[in-house]
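My structure is below; once you've seen it, I'll send some questions.
All protein chains but one are shown at their positions in the complex.
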Amino acid sequence: MITLASDFGTPYPAAMKGVLCQRTTARLVDIAHDFPRQDVRAAAFWLREVLPYFPPATHLVVIDPGVGTDRHALVIRAGEHVLVGPDNGVLCPVARRLAGDGALETHVIDETRLESVAPTGQVSGANARAISGPDGDAGPASNTFHGRDVFAPAAAGVHETDRDALADLEWLSPLEDCVELELPKAVLEDERARGEVLVVDGFGNVITNVPGRFLAGRDQLVVADHRIPVGETFAAVEPGERLATVGSHGYVELDVNRGRGDVAFGLEAGDRVVLEERETAREV
Amino acid sequence: MITLASDFGTPYPAAMKGVLCQRTTARLVDIAHDFPRQDVRAAAFWLREVLPYFPPATHLVVIDPGVGTDRHALVIRAGEHVLVGPDNGVLCPVARRLAGDGALETHVIDETRLESVAPTGQVSGANARAISGPDGDAGPASNTFHGRDVFAPAAAGVHETDRDALADLEWLSPLEDCVELELPKAVLEDERARGEVLVVDGFGNVITNVPGRFLAGRDQLVVADHRIPVGETFAAVEPGERLATVGSHGYVELDVNRGRGDVAFGLEAGDRVVLEERETAREV
Partner (left out) sequence: MITLASDFGTPYPAAMKGVLCQRTTARLVDIAHDFPRQDVRAAAFWLREVLPYFPPATHLVVIDPGVGTDRHALVIRAGEHVLVGPDNGVLCPVARRLAGDGALETHVIDETRLESVAPTGQVSGANARAISGPDGDAGPASNTFHGRDVFAPAAAGVHETDRDALADLEWLSPLEDCVELELPKAVLEDERARGEVLVVDGFGNVITNVPGRFLAGRDQLVVADHRIPVGETFAAVEPGERLATVGSHGYVELDVNRGRGDVAFGLEAGDRVVLEERETAREV
């Protein structure tokens, strides 16, 4: 199985699927292709939360604002899973989650040694991709669409290879250091949690990095001067009312029942949040 | 085959697919994941119109504004199809359509007896989901994402079970009464149809509940004081012009050729509509 995730919208992912289908009969499953554009951190969060639900698979990830620069293209073995994508940190949080206590095995892709992608009927040289080369001397890869020209062929290649033999692929070399990305951690005190908004989902739910256990035993909280109830589910409050709950990823979410939490709280990804247990007396 | 329908947008459906792929090799086909948010009636209409085109399958439906409340989670056997989703009426119209003259067989899911969903690398207790439990004592299901934690495992389970043996699954119990939902019916008179807008599609076509046969033999109609032609196809009128036609579901649609009917007519889902055959003389 190969999963696909990108910020491409359509129809670019279809070109990647064509390349994959040329080289493998693996089942293809879309994760999402509408991740926030070029937002490495948001994609890193979602991938960490979603991919662990899959059985062992190859995961093709193309959130790649540095395409065409000298950033590396990576293959990471993480437990029974293999991740393929750019070296910008987007693969790190999910790779660590998938590896559990195990070590990561990181390879860099030598794109000049990958079998190049040859679409049917391409007139050689008619629309040469290489700017500086002579007519007809198109390079093996575009400078702007490595999803199709580098990552998809690499994903097909590793998928067709035994996970334990990745090091034998001549277009992979071991890599010591890759770009790190750590999602920020909240600071928990007895009566206060200082955290950050990781992402806002499509419903407008504000997903923070405060672990859900901070809500244990509390029935209300103060957030940005709003006192809101803690509920086990959206329906704990009336439609249109705010609440704090533990979302499906285990973090505190700031939500509105049948409404948008981001609008009600005026919060977006990256904003700092402080959740406080303040006594009523102190409010007066 | 398992079909998936929700109002989740992305990437939540991918988590459901991961759970399904852990438990079954069934083919997965998306119906839509952008149904109007928490709009049970709209989803019920679309599912009734789309699912009958499929061969026998398991259909996973998660339009679930009551997630986390005590609403039941259902499995409904309807003819050769099996539907899995919340007990809020969303499954009723399509279940009746799929069952034809046959009876429905309705089961309630005991989620505590489902094999729980265990993502790779989840640190036990790190982000405990249960609010009231001690650290590490995460419950078997989140309170906000039953699509992943209840309905997907249930859909995989029933898909892997003989349709005639659903009653033998220890996590299913017979249910007598489920929440009913009937889409409203139009009232037809000789010269007048009183109906309602069921949904507006992505093109802006206004789909009413007036059966297409009301248009038989008519070549024009009055709707909200607009006299409009009846056409067999959008192209019966010039681009930008209004018309009434019989849509692909067999109902009267109020459309604009290459434009948006909802804007031109000022109508949205739930609005009442009266289609009249008025003689010109009465307009003066």
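In this document, chain identifiers A and B correspond to the written order of the chains, with residue numbering beginning at 1 in each.
Methods note: a contact is a pair of C-beta atoms (placed from the backbone, for glycine too) under 8 Å apart; a residue touches a chain by one contact, two chains touch by 3 or more.
Quick caveat, the model's predicted, so the values are computed rather than measured.
When the missing chain is restored to the complex, the residue among B:Leu91, B:Val230, B:Leu254 or B:Leu275 that touches it is B:Val230.
Considering the full assembly, B:Ile31 is the residue among B:Ala14, B:Ile31 or B:Val206 that touches the omitted chain.
Remark: the omitted chain is touched by one listed residue; of A:Ala5, A:Val19 or A:Ala43 this is A:Val19. Residues of subunit B in touch with the missing chain: 1, 3, 5, 27, 29-35, 46, 49-55, 79-81, 96-100, 201-203, 211-213, 215-217, 230, 232-236, 245-251, 253, 258.
Subunit A residues in contact with the hidden partner, per the touch definition given at the top, are 8-12, 14-15, 17-19, 21-22, 28, 37-38, 65-69, 117, 119-122, 125-135, 138, 142-145, 148-149.
Here is the rule we use: only the chains that are shown with their structure count from here on.
Subunit A and subunit B have CA centres that are 30 Å apart.
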